[in-house]
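These notes are about the structure you will find just below.
For this depiction, one protein chain was excluded, whereas all remaining protein chains were kept in their positions.
Moving on to chain A:
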Amino acid sequence: MPKFLLLFEQSYMSKLKAKSFYITTFIMLLGVTAFFMWPTISGWFSSNEKPMTITVSDQTENSAIAYFRDNKKITFKPAERSVKQEEHQVLTGKIDALLLLSLKSDGRLDAELRTKKPLELNTQQMLEEQVRAASQLFTIQQLKLTADQAQRVMNQNVLFNQKVIAPDADTGKSSQQKTTATFVSYAVALIIYLFVLSYLSIISSEIAAEKDSRIMEIIISSTSPIVHLLSRVCGVLALAMTQFIVLIGSALIMARSFQSGKYWYLLSDLFSSLTAGYIVFAVLFFFFACILYTLMGAVLGSLVNKVQDVGQAVMPVTMVLMIGFFIAISGMSNPDTLLIKIFSFVPFTASMIMPMRIGATDMSLWQGFFSLLILIATIFVLFMLSLRFYRGSVLTYTNGSFIKKIKQAIQLSK
């Protein structure tokens, strides 16, 4: 058996059989399961939750209370006592809140909520929405519109169409396509961030441990250091892909099985609104990001003397990853900022940002190709550099800065 295959098999199988692999996969599967079962899980907790009771003291003389609708979280009931007495009820905890409705001089509805303690943001927003809707209905009633007129005001949907009139221009993506791509790109960035972060540390630790225990010396006395480097990179990539396939496979099965396949149709809709080009780019960026960071992890692992130094060594790379991820998050609200544009060409962050630009903006595709090319070129340059000093770096045990170690490694590799 060629030595590359032997080393690859050993690297892949040893980690596949490790408890840590099972534990991390299990935790991730748990997360995926929780995502698909969320409606059921939240049902368990909210079924016993009592809705908030709000007493409405209506001083409008026009029965404004009629426009407030009960829901699962809030129930409205008319006040039966004076405001003072109802306030007392609030303070003693018998009712949750008191809503005072009155008319302003210009005929608008004025609402004031009196509570014992501040409301949760979610309830606050829901209540504001209720008051706004009630206010609209109240105003319509005050204007004495016919039922048809009122209906038209309430259900007024704006029909907005965009048309590019330049003769050679692309027609552009629809707003829905862009929103979907933004959402999917966020998921892609999150997957890249989580995978790269965990596998970066796995490969660095593996190589540092082999160096620390001098196994490395035995291996590279038997085969070339580059065969060792490639076998380790491929072993870890194969492990990452295995975990990825397990997670995606399980997610698809769960989407099909849970909630009567609701998620499956949702996913089908989601993917049908994505272009094939976007999917190909997202996959390629994911794949090359894994290669880039695994290679970086291997090189960093070869430069440290002890396994416990790995965390410190990979810290700058982790920071770069985090920067990329946070910039990708910022693109959720606006994927057209200058920051996003710049970092979509930086090879270390492009994989998390460029798919978002491809899907959620109308940029020309050559930018995506160019960014991918820069990423591949960076991997190539890094690989060529590793060829130069990997042999030396695994034999370097001096302390000092990374620059000093790299210099010494190059010296030893000559």
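Following the convention adopted for this analysis, a residue touches a chain if its C-beta (ideal position, glycine included) is under 8 Å from a C-beta of that chain, and two chains touch if they have at least 3 such contacts; residues count from 1.
Throughout what follows, contacts and distances are computed from a predicted model.
Missing from the rendering is one chain, named in UniProt as "ABC transporter ATP-binding protein" (options: "ABC transporter ATP-binding protein", "Lauroyl acyltransferase", "TldD/PmbA family protein" or "Molybdopterin dehydrogenase"). The chain that is not drawn here is touched, among residues A:Gln124, A:Gln151 or A:Ser213, by A:Ser213.
The omitted chain makes contact with just one of the residues A:Ile140, A:Val153 or A:Leu412: A:Leu412. In the full complex, chain A makes contact with the omitted chain through residues 1, 3, 6-7, 10, 14, 18, 213-223, 391, 395, 411-412, 414.
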